[in-house]
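Removed from the display is one protein chain of the complex; every other protein chain stays in position.
After this line comes subunit A, so read on.
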Amino acid sequence: MSLQFCWRTTCLLTTAAALFISIAAPKAHADIPDENYQLILEHLLTTVMPPKLDALHGATSDLADTLEDFCSDPDEDGLADARGDFHTAMDIWQEIQPWRMGPLVANGRDQHIEYWPDKHGTATRQFRKLMFNKPAAFTDPVKLSEASAALQGFPALEEVLFDDAHSNALTSASEDGIFLCQYGSAIATNLVTITDELRDEWPGFAEAMRNAGPDSMDYPTAKFAATDLYRALHEGLLIISTQKLGRPLGDGEKDAKASRGESETSKRSLRNIHHNLIGLLAIYDGKWGDAGEEGKGLAALIDSSLLDRSFRLNWQTVQDTLADLPPSLAELLDQPDGYQKLVDLQGQIDFLTTLVENDVGGNTNLGGGFNALDGD
């Protein structure tokens, strides 16, 4: 990468007021026919993604059913079942989460599914107020859907199900427990509605992307449309580094705080990253579980076997590292060398990010543009 632009990368990784344009400006590369981008769009958006959206909808439906059963007859086993279904749904969501495009982000849908990071402590403040007033509207999933994103979605449900301070209330059917259970049930039901809408809207979006061209209002070329896929891959890695790892790491070992991590109340911050990486690899590779076909993602545009091998090797390195770590940040940071292990993991993610930024971006002629991390 040229020295002239190195500072941009540094800015992006060290401050939220990051600048992001042309850092990923491509290395000189032969033009790629627009139909090549079109094939990738078609494969990823119409073959690979829809089964995952079905799975997410199914998992949230199971979660809602389990919560309804639990609330009708609350006990320890019921709570354990609800927590298990939460994890199942969250695993699938974390794979889908990095695909930040189209219906996933329309009207802040991704934020309604999971509002995080909560940089200003809004969720804590609003939850405190909620528990003080216990308004009945928040036990109605329809009315809840109009409320603050911080009081909807997975983090709010995580607070209900996993915060030890609520466990006794939940299983003893106290006044707080009844409200919490009904509120949690409303969150789960609202998630079913949101994921159903997402599933319904996706084909229209995929069709618009697939039909990119001069007649499209939104996507004048398939290459322009495919930029969203590249950006999702790049931004997904940046978010892992700067937010999911950077926030708990803080400015140094003394400043580290596991509670700044994502989903740490349910002790699964690093498990989230593992699933994020599965979803990100699907963008690159084109295969996601049983769906899709290997080599039909962005990798299809890459003419360098060395780059392809390098990306896959580095991706696997990160996953191998994660496999050796506990799912909880708190548990990891309690280890004598836990902080350093987390720093090392971040370094591996950053290396993968650089690879995407400079080489995948250059080889695919995609890259550049603005992302949501540009704000404070």
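Just so it is clear, a residue touches a chain if its C-beta (ideal position, glycine included) is under 8 Å from a C-beta of that chain, and two chains touch if they have at least 3 such contacts; residues count from 1.
Here, contacts and distances are computed from a predicted model.
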Missing subunit (named according to UniProt) among the choices "FMN reductase", "Molecular chaperone TorD", "Peptidase" or "Ketosynthase chain-length factor": "Peptidase"
Selected from A:M90, A:L104 or A:A147 as touching the chain missing from the view: A:A147
Given A:S72, A:N168, A:T317 or A:Q335, the one touching the chain that is not displayed: A:T317
Contact with the hidden chain (one of A:T88, A:T122, A:S167 or A:N211): A:T122
Among A:H43, A:H57, A:H112 or A:K244, the residue in touch with the chain that has been omitted: A:H112
Touching residues on subunit A - with respect to the absent chain: 1-2, 4-5, 7, 11, 17, 19-22, 25-28, 107-108, 111-112, 115, 120-122, 125-126, 146-150, 218, 220, 224, 251, 255, 259, 304, 306-307, 310, 313-314, 317, 348, 351, 354-355, 358-359, 362, 368-376
